[in-house]
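What you see is the complex with one protein chain gone and the rest in place.
Up next, subunit A:
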Amino acid sequence: MADDDIRTREFVTPATSSSPVAEAVADGIAPSIRTDGLVPDVPASDGDVPSAALAADAPVTAPPRRGFREMLPRRSGKLVVGLVLTIGIVLFAVIAPFVTQDPWNYDNPVFEPPSAAHLLGTNNLGADLFAQLAEGAAGSLTVGLVAGAIAVVLSLFFGIVAGYVGGWTDEGLSLVTNVMLVIPGLPLVIVIASYMESRSMWIIAVVLGLTSWAGSAIVLRSQAKSLRSRDYVAASRVAGEKPLRIITVEILPNLLPLLAAQFLFAVVLAILAEAGLSYLGLGPSGAITWGTMLNQASQHNAFTIGAWWWFVPPGLMIALFGCGLSLINFSIDEIINPKLRTAPAAVKSVRQARKAQVRGEGAHPAPAQDAPVDGDDTGGNALEKERVNA
């Protein structure tokens, strides 16, 4: 083998002198290194030095985002706008009914346009529409929250229990989920709603909740199936944890962002469905929601009369609230799928590179120099892209 040139080249390293080949044994460790007590448990200086590293790291580096805080969305324009819209509308629904007049007070002049006395005018019966909008906000949000909560609880049960337990339980629960999934939601709700003689807001909310959980349950089932095969779940089983505790303490916290997103989505969906039902005249009887306001406006020809103050505000509120919750949802999505965080920046850098290229072709022959003037971190990236293009 000595004539082999590759082999001789390899042996330039001083390995031969430090551990003689003659001493090497079958298991690959030379007797000289085989020292049971010589290597201590804790390396003296290098390797994973627990005490020194931990003690020194703590004050110097910025505190890392821990467990729960890591699950909160990062602050972004989307999140701020979404929160402002959502919190604003919720506050409006909570506070406004106390300061407005009774929404069922019909003593005002009819079809009054917005004025100082009636901020959003009055309707055909003389009710103050600002008061109705406030009352309707409370109604719509209640329906949305109750339906969303019911949907999340049901999807949690059907999704996580099916995914975690597996076997016949999974088959049974999945069957129910799949049946609920293929039943068309709104027609079923219409049938149920038209079957009931008196419909309170709560019944509408329950019906909407019962018909809207299946999609989330399927997502949660697949997530739970994936999480249950994680080592830390197996480890807690070995530690002796009960299944219920494994689900609630070990699995659920890791699903919190997903659950939050599903809850917000369910709320938006329920508010929209309630508005749709009410518009069709199948909404809650005796209560005011944004949907019933739209229904009455359409019944009394507010559009042809030109009473825009009757139908625009509730429609706008529905749109804004849905928009706000969706924006929050997008921010939560970025926790679940971190790739989304960098996607806008990547798009931006591509756009900048293209712009810089166009500018470079038009103005100067050597465009590479002024690209990073923008000052932000995508400048370098743009520069690189530009060079590739050129």
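Basically, contacts are C-beta pairs under 8 Å (C-beta built on N, C-alpha and C of every residue); 3 or more make two chains touch, one makes a residue touch a chain; residues count from 1.
Just so we're on the same page, contacts and distances are computed from a predicted model.
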item	value
Listed names "ABC transporter ATP-binding protein", "Phosphate transport system permease protein PstA", "M42 family metallopeptidase" or "Cellulose synthase", with the criterion being the UniProt name of the chain not displayed	"ABC transporter ATP-binding protein"
Options A:Trp104, A:Trp202, A:Tyr232 or A:Phe303, residue touching the unrepresented chain	A:Tyr232
Touching residue (missing chain; options A:Asn124, A:Asn254, A:Ser326 or A:Gln357)	A:Asn254
Residue numbers in subunit A that touch the chain omitted from display	1, 4, 6-7, 10-11, 15, 19, 21, 24-30, 34, 36, 39-43, 46-48, 50-51, 54-55, 58, 64, 66-68, 230-232, 234-241, 249-250, 253-254
